[in-house]
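Everything on this sheet refers to the single structure shown next.
Yeah, one chain of the complex is gone here, protein chain that is, but the others are all in their spots.
This part shows subunit A:
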Amino acid sequence: MTFNPLRERGIPLDQQIRNWRELDVTPIDPDHADPYTRCRVITMNGIEVEAVLFSHQFARNCLDPDVQRKLAEVRYVEHQQQKAVNWLLPGGASPLETTIAYEQVAVDLTAWVARMEPDPYLKQAYQFGVLEDFDHLYRYANLYEMVQHRKAEKIVDGLTEVMPGRPTKYHHRHPADNVREPYDRNEASPLSKLHALTIMSAEQQTMNFYMNVGPQYMEPIARQLYQEIGLIEEEHVTHYESLVDPGETWWERLVNHEYNECYLYYSFMETESDPKVRAIWELHLNMELEHLRIACELMRQNDGREPEEVLAPELPNALTFEPNKAYLRELLDTQIDLTTLGAGYVREAHERFERMQEQIHGGEEPPSERVIDEHRERFGRDYRLETEGPHPVARLREDQSARA
């Protein structure tokens, strides 16, 4: 791939504002759309939400009113991009269906990033996290069949398996154990920086989504499950944001954000199956090239450095949504028992972990366990979609776990 976003010309900023008609996008079909089109929509929404929130934080820490005005101008366009992207989701899909799609994103996006990540410590962070998202997908899929009488395979369409991962109840770690060590901004590969930003943004959006959607449910088990998994998303955001070097300057961070948006829109333009959605990725790429040019300009003026010093010379391989079933099964087989201690990973339930578990569970089964119990009570089984054979971990196979 020879696309270099630093050399491409985008749409001039003063031509980027869209009118209501242009923002009124046609949503994807809730039952016939490519599940990975929906995953790309959810991913880019998370990226644009991060773009907007980051820019607000930057503006609040910025003393130069000229820079604040420039940030506001670009941010408004980023916000229009968020509207165009997220409004591709159909109103006919329930929040729980969107939730299951969010977890499919978390599984297949994180798995792909883990496979491609060159740094072993960062790779481990993604491998660790993906087994938790994988379990969340299973818990929500069981809730879905209970309240909506539909099976999650209608949403994930056999591309992602649905079965137990690292059990959700063990995700509640002491918050201090969620803080990882950051990469070194001078040593890390540019791809590592893009990966960390992408996964952090996706998890942050999931956290925000669950915070707001959870209380809209009436069923007690649904309300409780969103609380429980919502708190794990807080842990995941802590986990992933701590991978990013906090020593990066604001200008450097801005350039990394804009570059990552170019990378992802370019990737999705290359891999999109729906031509109408592809046209949006292409348009947004052409907007982002200009945002990147402006960010680079600000970096040169204010940081006294050339953006080429921190960015890749050309875009990495296109980030691709594709099944990761064999990879995930291997991780299930080898890493299901891990937890964290300090910035590292261990297999034993250490004292701080045990204490947190006692405090949060209060001697009872958490919602993530009860949702499966209630499902078994009603349907005589849990909900799973195991397309590649029985669960790789013997104790998590259906008959074994029902007896446990």
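The rule we apply is simple: contacts are C-beta pairs under 8 Å (C-beta built on N, C-alpha and C of every residue); 3 or more make two chains touch, one makes a residue touch a chain; residues count from 1.
Note that contacts and distances are computed from a predicted model.
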> Absent chain per UniProt: "Spore germination protein KC", "VWFA domain-containing protein", "Hemerythrin HHE cation binding domain-containing protein" or "2-oxoacid:ferredoxin oxidoreductase subunit beta"?
Replying inline: "Hemerythrin HHE cation binding domain-containing protein"
>> Tell me which of A:12, A:92 or A:175 is the one touching the absent chain.
In response: A:92
> Going by the touch rule given at the top, which residues of subunit A touch the chain that is not shown?
Replying inline: 30-32, 91-92, 94, 147-150, 154, 218, 377-380
